[in-house]
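One protein chain is absent from this view; the other protein chains keep their places.
Moving on, here comes chain A:
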Amino acid sequence: MKFAVIVFPGSNCDADMYHAIKDSLGEDVEYVPHTASSLEGFDGVLLPGGFSYGDYLRSGAIARFSNVMPEVIRAAEAGKPVLGVCNGFQILLEAGLLPGAMRRNDSLKFICKPTILKVENANTQFTNAYTEGETIQIPVAHGEGNYYCDERTLSELKDNNRIVFTYDGENPNGSVSDIAGIINEQGNVLGMMPHPERAADSLLGSKDGLKLFQSIVKSWRESNAVNA
């Protein structure tokens, strides 16, 4: 399986993402600059964390209009897996690929620490290697991870099992319903604030994030075997 790691000016987790895919997961991966106008040949798209365009105006607001984004949207519409982590999640929200918006953390502080997540839905192409209700340790590092959506959107997310990860115990940012990660209606676009790529090797203190990437590969192999 071949992944694209999209690199925006100000991305700073692109190398971590690349390393997790190449060395921990053992799959093909390439950096793709924000100026690219094609994602041809890639089976999955990864939007890494960082501070694209300096977070000017709002996190993700400017990156959402960069040259590569229509291609990311096209990949999402074609059913390819698209994962946005941290700033990547913020970009997916701004692009309208996922509902809601991010506010400043309720503490107004930048928070960088390990968090415990609960896998709320293990029946997605991003979480099939986990078990439902399993708790995992994945670090967060953000100043704007306070997820917000209106009541109607929230009940839609809940009713359709689209809240994939929640913070278990302490909620670090004040997000609605302790949301840490949500998926789109079609189930192929996941946005999450915690960084699975920073928890893909025991050297980093946890390898609980690796299963997320393994899930993507597993789903991809299964669907391609069916199509073959």
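Keep in mind that, in the parts below, a residue touches a chain if its C-beta (ideal position, glycine included) is under 8 Å from a C-beta of that chain, and two chains touch if they have at least 3 such contacts; residues count from 1.
Convention: contacts and distances are computed from a predicted model.
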| item | value |
| --- | --- |
| Protein name as given in UniProt for the chain not displayed, "ABC transporter permease subunit", "Phosphoribosylformylglycinamidine synthase subunit PurS", "Methanol dehydrogenase" or "Hydrogenase nickel incorporation protein HypB" | "Phosphoribosylformylglycinamidine synthase subunit PurS" |
| Touching residue (missing chain; options A:Asp23, A:Glu77, A:Asp106 or A:Glu185) | A:Asp106 |
| Residues in chain A touching the chain absent from view | 57-58, 61-62, 65, 93-94, 99-101, 103-108, 146, 148-150, 174 |
